[in-house]
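Moving on to subunit A:
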Amino acid sequence: MIGLLAKAGLQLVLVLLVAPLLSGIIKTLKARLQTRRGPNVLQSYRDIFKLLRKGMVIPETASWIFSATPYIVFVTAALVGLMIPMATTDAPLSLFGGVLAVVYLLALGRFFLALGGLDTGSSFGGLGSSREMTLSAIAEPAMMLAIFTVALAASSTNLSEMAKVAVSQSWKFLAPSQMLAFAALFIVLIAETGRIPVDNPATHLELTMIHEAMILEYSGPYLALLEWGASLKQLVLMTLVVNTFFPFGLSSDWTLRGLGLGLVFYLIKMLLLACLIVLVETTNAKLRLFRVPELLMVSFIFGALALISTFLF
Partner candidate 1 sequence: MTFLQDPEFGDRIITLMAALVLVLQIAAVGQRWLVSSIRIFAVQSFLLAAIAGIIAYFNHASHIYVAALLTLILKAALLPWVLERLVRRIEIRREIEPLINAPLSILISGCLTLVGYVVAQSFYHPEETSVRAALGHNTLAVAIALFLIGFFTMLNRRKALTQVLGLLSLENGLFLAAISLTYGMPLVVELGIFFDVLVAVMILGILVFRIREAFDSMDVSKLRKLRE
Partner candidate 2 sequence: MNTLPVGATFTLSVALYLVGALVSLASWRKPALCRYICCGSALAGAIFGGFAAVFEILQGTPVRWSISSGIPLFAYSFDYDALAGFFNLTLAILAGAVSIYSFSYLKEFEGKRNIGFFGFLFHLLLLSLTIVFTAANAFLFLIAWEVMALAAYGLVTFYHEDRETRRAGLLYIVMAHIDAGCLLLGFALLMQVSGSAAFASFRTAAVHLSSSQQAVAFVLFFVGFGIKAGVIPFHIWLPAAHPVAPSNISSLLSGVVLKAGIYGMARIFLDGLGILPSWAGLLVLIVGVASAVLGVLYALMEHDLKRLLAYHSIENIGIILIGLGAALVFRVAGHPQLAGVALIAALFHTLNHAIFKCLLFLGAGSVLHSTGTRNMEELGGLIRPMPVTAFCFLIGAVAISGLPPLNGFVSEWLTYQSLLAGFGATGGLTRILFPLAGSMLALTGALAAACFVKAFAITFLALPRGAKSSLVREAPRSMLVGMGCLMVACLSLGLGATWFLHVFDALTEQLLGQRVGTNLITGSGLVLSAGVRHGGTVSTAVIGIGLLVLLIPAVLLVSIGTRRFASRRGPAWDCGLPGLTEDNEYTATAFSKALRMIFSVLYQPRREIQTVFDVSPYFPKAIHFESEIEPTFEKRLYVPLKDLLLRFATRMRAIQAGSIHAYLAYIFVTLVLLLLFGVRP
Partner candidate 3 sequence: MILLWLLIVPLAASPLAFFLRRRHLMEAVNLAAFAVLLCLAAALGVRLLRSGPVSVWDGFFYADALSALVVLLSAFVALVCSIYAVGYFRHDESSGVFKEGEELGGGRAINKLREYYALTPLFVFSMILVALANNLGILWVAIEGTTLASVFLVMFYGRETSLEAAWKYAIIGGVGLSMALFGTILTYYSAHQALGTDTLAGLNWSVLVGNASQFDKPTMRLAFILILLGYGTKAGIAPMHTWKPDAYSEAPVPGAAMLAAGVLNCALYGLVRFYILSSKCLGQEFASHLLILFGLLSMGVAVPFIFASHLLILFGLLSMGVAVPFILVQKNFRRMLAYSSIDHSGIMVLALGFGGPLGVLGMLLHMTFHSITKPLLFFCAGNVQQQLKTDLFREAKGGLIHSMPLTGAAFLMVTLAVTGAPPFSLFLSEFTILRAGFSRGYLVLTILFITFLVAIFSGFLIHIANLVLGPDPGLPSAETCRWKKSSVVGLALVIIVMGFWIPAPLFRLIQHAADIVTSGR
(Lines give C-alpha, C1' and ligand atoms only; values in the text may rest on other atoms or scores of the structure.)
Protein backbone atom coordinates (compact mmCIF):
# COMPACT_ATOMS: atom_id res chain seq x y z
CA MET A 1 0.00 0.00 0.00
CA ILE A 2 2.76 2.45 0.99
CA GLY A 3 4.82 1.52 -2.11
CA LEU A 4 1.77 2.26 -4.23
CA LEU A 5 1.32 5.69 -2.61
CA ALA A 6 5.02 6.51 -3.10
CA LYS A 7 4.91 5.51 -6.76
CA ALA A 8 1.73 7.51 -7.22
CA GLY A 9 3.23 10.58 -5.54
CA LEU A 10 6.37 10.34 -7.66
CA GLN A 11 4.41 9.88 -10.87
CA LEU A 12 2.12 12.79 -9.91
CA VAL A 13 5.03 15.15 -9.39
CA LEU A 14 6.64 13.93 -12.58
CA VAL A 15 3.41 14.42 -14.59
CA LEU A 16 2.70 17.87 -13.11
CA LEU A 17 6.18 19.09 -13.96
CA VAL A 18 6.55 17.61 -17.44
CA ALA A 19 3.13 18.72 -18.75
CA PRO A 20 3.70 22.52 -18.91
CA LEU A 21 7.23 21.86 -20.11
CA LEU A 22 5.92 19.80 -23.00
CA SER A 23 3.38 22.46 -24.10
CA GLY A 24 6.12 25.09 -23.77
CA ILE A 25 8.42 23.02 -25.99
CA ILE A 26 5.67 22.57 -28.58
CA LYS A 27 5.05 26.34 -28.64
CA THR A 28 8.71 27.19 -29.11
CA LEU A 29 9.23 24.45 -31.72
CA LYS A 30 6.25 25.76 -33.71
CA ALA A 31 7.64 29.31 -33.54
CA ARG A 32 11.10 28.16 -34.64
CA LEU A 33 9.55 26.26 -37.57
CA GLN A 34 7.78 29.47 -38.58
CA THR A 35 11.18 31.21 -38.41
CA ARG A 36 10.14 33.09 -35.24
CA ARG A 37 12.11 33.14 -31.99
CA GLY A 38 9.03 32.10 -30.01
CA PRO A 39 8.63 32.25 -26.21
CA ASN A 40 11.08 30.65 -23.72
CA VAL A 41 10.48 26.93 -23.12
CA LEU A 42 9.67 27.60 -19.45
CA GLN A 43 7.16 30.34 -20.40
CA SER A 44 4.13 28.11 -19.63
CA TYR A 45 5.46 27.61 -16.03
CA ARG A 46 5.67 31.40 -15.66
CA ASP A 47 2.15 31.85 -17.11
CA ILE A 48 0.70 29.33 -14.69
CA PHE A 49 2.40 30.81 -11.60
CA LYS A 50 1.50 34.35 -12.71
CA LEU A 51 -2.13 33.40 -13.14
CA LEU A 52 -2.13 31.59 -9.77
CA ARG A 53 -1.23 34.84 -8.03
CA LYS A 54 -3.75 37.03 -9.87
CA GLY A 55 -7.29 38.00 -8.71
CA MET A 56 -10.35 36.31 -10.22
CA VAL A 57 -13.48 37.69 -11.93
CA ILE A 58 -16.53 35.37 -11.97
CA PRO A 59 -19.47 36.24 -14.28
CA GLU A 60 -22.69 37.26 -12.46
CA THR A 61 -24.79 34.66 -14.24
CA ALA A 62 -22.43 31.79 -13.30
CA SER A 63 -23.45 29.17 -10.71
CA TRP A 64 -21.29 26.83 -8.57
CA ILE A 65 -20.67 24.68 -11.66
CA PHE A 66 -18.55 27.48 -13.16
CA SER A 67 -16.20 27.38 -10.16
CA ALA A 68 -16.29 23.55 -9.81
CA THR A 69 -15.26 22.94 -13.44
CA PRO A 70 -11.56 23.94 -13.15
CA TYR A 71 -11.09 21.61 -10.18
CA ILE A 72 -12.78 18.70 -11.98
CA VAL A 73 -10.81 19.24 -15.20
CA PHE A 74 -7.49 19.44 -13.34
CA VAL A 75 -8.24 16.51 -11.02
CA THR A 76 -9.45 14.13 -13.77
CA ALA A 77 -6.42 14.93 -15.92
CA ALA A 78 -4.08 14.38 -12.95
CA LEU A 79 -5.78 11.08 -11.98
CA VAL A 80 -5.50 9.85 -15.56
CA GLY A 81 -1.84 10.81 -15.43
CA LEU A 82 -1.40 8.27 -12.63
CA MET A 83 -3.03 5.50 -14.64
CA ILE A 84 -0.81 5.51 -17.71
CA PRO A 85 2.67 3.92 -17.83
CA MET A 86 5.27 6.65 -18.27
CA ALA A 87 8.74 5.61 -17.49
CA THR A 88 7.92 2.09 -16.32
CA THR A 89 5.49 -0.51 -17.58
CA ASP A 90 3.38 -0.70 -14.45
CA ALA A 91 1.66 2.59 -13.76
CA PRO A 92 0.70 3.16 -10.10
CA LEU A 93 -3.10 3.06 -10.53
CA SER A 94 -3.26 0.88 -13.66
CA LEU A 95 -4.97 -1.91 -11.72
CA PHE A 96 -7.83 0.48 -10.82
CA GLY A 97 -8.47 1.96 -14.23
CA GLY A 98 -7.82 0.63 -17.72
CA VAL A 99 -7.83 2.49 -21.00
CA LEU A 100 -11.65 2.71 -20.89
CA ALA A 101 -11.46 4.47 -17.53
CA VAL A 102 -8.89 6.89 -19.02
CA VAL A 103 -11.13 7.73 -21.98
CA TYR A 104 -14.22 8.17 -19.85
CA LEU A 105 -12.43 10.22 -17.15
CA LEU A 106 -11.28 12.62 -19.85
CA ALA A 107 -14.91 12.62 -21.07
CA LEU A 108 -15.99 13.58 -17.52
CA GLY A 109 -13.57 16.52 -17.61
CA ARG A 110 -14.87 17.57 -21.01
CA PHE A 111 -18.51 17.22 -19.80
CA PHE A 112 -17.95 19.69 -16.99
CA LEU A 113 -15.81 22.01 -19.16
CA ALA A 114 -18.73 22.27 -21.60
CA LEU A 115 -21.15 22.95 -18.73
CA GLY A 116 -18.76 25.60 -17.40
CA GLY A 117 -18.70 27.24 -20.84
CA LEU A 118 -22.48 27.29 -21.08
CA ASP A 119 -22.84 28.58 -17.51
CA THR A 120 -21.45 32.02 -18.42
CA GLY A 121 -24.56 32.79 -20.45
CA SER A 122 -22.52 34.32 -23.28
CA SER A 123 -22.76 32.85 -26.76
CA PHE A 124 -18.98 32.15 -26.94
CA GLY A 125 -19.31 29.56 -24.20
CA GLY A 126 -22.30 27.95 -25.96
CA LEU A 127 -20.44 28.00 -29.29
CA GLY A 128 -17.37 26.34 -27.81
CA SER A 129 -19.32 23.71 -25.86
CA SER A 130 -21.48 22.77 -28.84
CA ARG A 131 -18.47 22.32 -31.13
CA GLU A 132 -16.41 20.54 -28.45
CA MET A 133 -19.12 18.00 -27.67
CA THR A 134 -19.92 17.43 -31.35
CA LEU A 135 -16.32 16.83 -32.42
CA SER A 136 -15.47 14.67 -29.43
CA ALA A 137 -18.59 12.60 -30.12
CA ILE A 138 -17.44 12.00 -33.69
CA ALA A 139 -13.90 11.19 -32.49
CA GLU A 140 -15.03 8.64 -29.89
CA PRO A 141 -15.80 5.68 -32.20
CA ALA A 142 -12.49 6.07 -34.03
CA MET A 143 -10.57 6.18 -30.71
CA MET A 144 -12.50 3.15 -29.44
CA LEU A 145 -11.69 1.11 -32.56
CA ALA A 146 -7.99 1.94 -32.24
CA ILE A 147 -8.02 1.03 -28.54
CA PHE A 148 -9.87 -2.22 -29.31
CA THR A 149 -7.19 -3.17 -31.85
CA VAL A 150 -4.42 -2.63 -29.32
CA ALA A 151 -6.35 -4.19 -26.45
CA LEU A 152 -7.10 -7.30 -28.49
CA ALA A 153 -3.39 -8.03 -28.82
CA ALA A 154 -3.08 -8.07 -25.01
CA SER A 155 -6.67 -9.37 -24.61
CA SER A 156 -7.01 -6.82 -21.79
CA THR A 157 -7.83 -3.16 -21.47
CA ASN A 158 -5.33 -2.77 -18.59
CA LEU A 159 -2.63 -0.29 -19.71
CA SER A 160 0.19 -1.99 -17.81
CA GLU A 161 -0.71 -5.35 -19.31
CA MET A 162 -0.80 -3.78 -22.77
CA ALA A 163 2.57 -2.16 -22.18
CA LYS A 164 4.08 -5.42 -20.85
CA VAL A 165 2.81 -7.38 -23.89
CA ALA A 166 4.04 -4.64 -26.26
CA VAL A 167 7.48 -4.64 -24.67
CA SER A 168 7.78 -8.42 -24.83
CA GLN A 169 6.99 -8.55 -28.59
CA SER A 170 9.74 -6.48 -30.15
CA TRP A 171 9.28 -4.84 -33.54
CA LYS A 172 5.52 -5.45 -33.03
CA PHE A 173 4.86 -1.86 -34.08
CA LEU A 174 5.76 -2.66 -37.65
CA ALA A 175 2.61 -4.84 -38.00
CA PRO A 176 0.09 -3.15 -40.38
CA SER A 177 -2.64 -3.19 -37.75
CA GLN A 178 -0.39 -1.31 -35.31
CA MET A 179 0.52 1.24 -37.99
CA LEU A 180 -3.12 1.85 -38.94
CA ALA A 181 -4.09 2.04 -35.28
CA PHE A 182 -1.31 4.56 -34.70
CA ALA A 183 -2.54 6.70 -37.62
CA ALA A 184 -6.11 6.58 -36.31
CA LEU A 185 -5.04 7.42 -32.77
CA PHE A 186 -2.74 10.23 -33.98
CA ILE A 187 -5.66 11.97 -35.76
CA VAL A 188 -7.78 11.55 -32.65
CA LEU A 189 -4.91 12.96 -30.56
CA ILE A 190 -4.89 16.07 -32.79
CA ALA A 191 -8.65 16.42 -32.40
CA GLU A 192 -8.71 15.82 -28.65
CA THR A 193 -5.88 18.20 -27.73
CA GLY A 194 -7.28 20.88 -30.06
CA ARG A 195 -4.31 21.16 -32.44
CA ILE A 196 -4.36 23.13 -35.72
CA PRO A 197 -6.23 21.12 -38.35
CA VAL A 198 -9.15 20.74 -35.89
CA ASP A 199 -8.93 23.72 -33.53
CA ASN A 200 -6.43 26.58 -33.17
CA PRO A 201 -5.25 26.79 -29.52
CA ALA A 202 -3.59 30.18 -29.91
CA THR A 203 -6.48 32.28 -31.19
CA HIS A 204 -9.59 34.04 -29.79
CA LEU A 205 -11.26 34.41 -33.17
CA GLU A 206 -14.81 33.09 -32.62
CA LEU A 207 -14.84 31.50 -36.08
CA THR A 208 -12.09 29.02 -35.25
CA MET A 209 -11.73 28.62 -31.47
CA ILE A 210 -13.33 25.59 -29.79
CA HIS A 211 -11.38 24.87 -26.60
CA GLU A 212 -10.53 28.53 -26.00
CA ALA A 213 -14.17 29.60 -26.31
CA MET A 214 -15.15 27.52 -23.29
CA ILE A 215 -12.48 28.95 -21.00
CA LEU A 216 -12.94 32.52 -22.24
CA GLU A 217 -14.54 33.74 -18.99
CA TYR A 218 -12.05 32.09 -16.68
CA SER A 219 -9.32 34.18 -15.03
CA GLY A 220 -6.75 33.94 -12.27
CA PRO A 221 -6.16 30.62 -10.47
CA TYR A 222 -9.14 28.97 -12.22
CA LEU A 223 -7.57 29.76 -15.61
CA ALA A 224 -4.25 28.41 -14.32
CA LEU A 225 -5.89 25.15 -13.29
CA LEU A 226 -7.62 24.86 -16.66
CA GLU A 227 -4.41 25.58 -18.59
CA TRP A 228 -2.53 23.08 -16.46
CA GLY A 229 -5.33 20.55 -16.89
CA ALA A 230 -5.26 21.00 -20.66
CA SER A 231 -1.53 20.46 -20.83
CA LEU A 232 -1.87 17.44 -18.50
CA LYS A 233 -4.49 15.99 -20.86
CA GLN A 234 -2.17 16.61 -23.80
CA LEU A 235 0.69 14.86 -21.98
CA VAL A 236 -1.53 11.89 -21.07
CA LEU A 237 -2.74 11.36 -24.61
CA MET A 238 0.70 11.71 -26.11
CA THR A 239 2.11 9.28 -23.52
CA LEU A 240 -0.71 6.83 -24.33
CA VAL A 241 0.15 6.97 -28.03
CA VAL A 242 3.89 6.72 -27.41
CA ASN A 243 3.93 3.92 -24.84
CA THR A 244 1.46 1.64 -26.62
CA PHE A 245 2.99 1.87 -30.08
CA PHE A 246 6.72 2.47 -29.32
CA PRO A 247 7.27 0.72 -26.01
CA PHE A 248 11.06 0.23 -26.08
CA GLY A 249 12.96 1.74 -23.22
CA LEU A 250 10.13 1.13 -20.69
CA SER A 251 11.72 -0.36 -17.60
CA SER A 252 9.86 -3.13 -15.91
CA ASP A 253 10.36 -2.01 -12.28
CA TRP A 254 10.63 1.07 -10.10
CA THR A 255 14.40 0.82 -9.38
CA LEU A 256 16.29 4.13 -9.55
CA ARG A 257 18.39 3.00 -12.51
CA GLY A 258 15.43 1.59 -14.48
CA LEU A 259 13.40 4.67 -13.71
CA GLY A 260 16.13 7.05 -14.81
CA LEU A 261 16.80 5.14 -18.06
CA GLY A 262 13.05 4.81 -18.72
CA LEU A 263 12.57 8.49 -18.12
CA VAL A 264 15.28 9.48 -20.57
CA PHE A 265 13.86 7.23 -23.29
CA TYR A 266 10.37 8.51 -22.48
CA LEU A 267 11.42 12.17 -22.86
CA ILE A 268 13.14 11.47 -26.16
CA LYS A 269 10.10 9.71 -27.54
CA MET A 270 7.80 12.52 -26.35
CA LEU A 271 10.07 15.06 -28.03
CA LEU A 272 9.90 13.16 -31.30
CA LEU A 273 6.12 12.97 -31.12
CA ALA A 274 6.00 16.69 -30.31
CA CYS A 275 8.06 17.37 -33.41
CA LEU A 276 5.64 15.29 -35.47
CA ILE A 277 2.67 17.25 -34.09
CA VAL A 278 4.36 20.57 -34.72
CA LEU A 279 5.20 19.49 -38.25
CA VAL A 280 1.55 18.61 -38.90
CA GLU A 281 0.41 21.86 -37.32
CA THR A 282 2.58 24.14 -39.36
CA THR A 283 2.01 22.42 -42.68
CA ASN A 284 -1.80 22.31 -42.41
CA ALA A 285 -4.33 25.12 -42.35
CA LYS A 286 -7.28 24.91 -39.99
CA LEU A 287 -10.18 22.87 -41.44
CA ARG A 288 -13.66 24.38 -41.66
CA LEU A 289 -15.80 23.01 -38.84
CA PHE A 290 -17.94 20.78 -41.11
CA ARG A 291 -14.82 19.33 -42.82
CA VAL A 292 -13.51 17.99 -39.51
CA PRO A 293 -16.00 15.07 -39.40
CA GLU A 294 -14.57 13.90 -42.72
CA LEU A 295 -11.09 13.89 -41.18
CA LEU A 296 -12.42 11.91 -38.22
CA MET A 297 -14.22 9.56 -40.62
CA VAL A 298 -10.81 8.89 -42.21
CA SER A 299 -9.48 8.06 -38.76
CA PHE A 300 -12.50 5.76 -38.20
CA ILE A 301 -11.71 3.96 -41.47
CA PHE A 302 -8.09 3.56 -40.34
CA GLY A 303 -9.32 2.10 -37.05
CA ALA A 304 -11.66 -0.34 -38.84
CA LEU A 305 -8.89 -1.41 -41.24
CA ALA A 306 -6.55 -1.89 -38.30
CA LEU A 307 -9.12 -4.13 -36.66
CA ILE A 308 -9.73 -6.22 -39.78
CA SER A 309 -6.04 -6.56 -40.45
CA THR A 310 -5.47 -8.04 -36.98
CA PHE A 311 -7.04 -11.29 -38.08
CA LEU A 312 -6.40 -11.01 -41.81
CA PHE A 313 -2.60 -10.81 -41.60
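The definition used in the following text is that contacts are C-beta pairs under 8 Å (C-beta built on N, C-alpha and C of every residue); 3 or more make two chains touch, one makes a residue touch a chain; residues count from 1.
Inclusion criterion for the candidates: all candidates are chains of the complex that A comes from, given by their letters.
Note that this is a predicted model, so its numbers are computed, not measured.
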Neighbour of subunit A by the touch rule, complex-wide, chosen among 1, 2 or 3: 2
Footprint of candidate 2 on subunit A - complex, ascending: 12, 51-65, 70-71, 74-76, 78-79, 82, 93, 95-101, 103-105, 107-108, 110-111, 114-115, 118-127, 129-131, 133-134, 136-145, 148-149, 151-152, 154-158, 161, 216-217, 220-222, 224-225, 289-290, 293, 300, 303-304, 307-308, 311
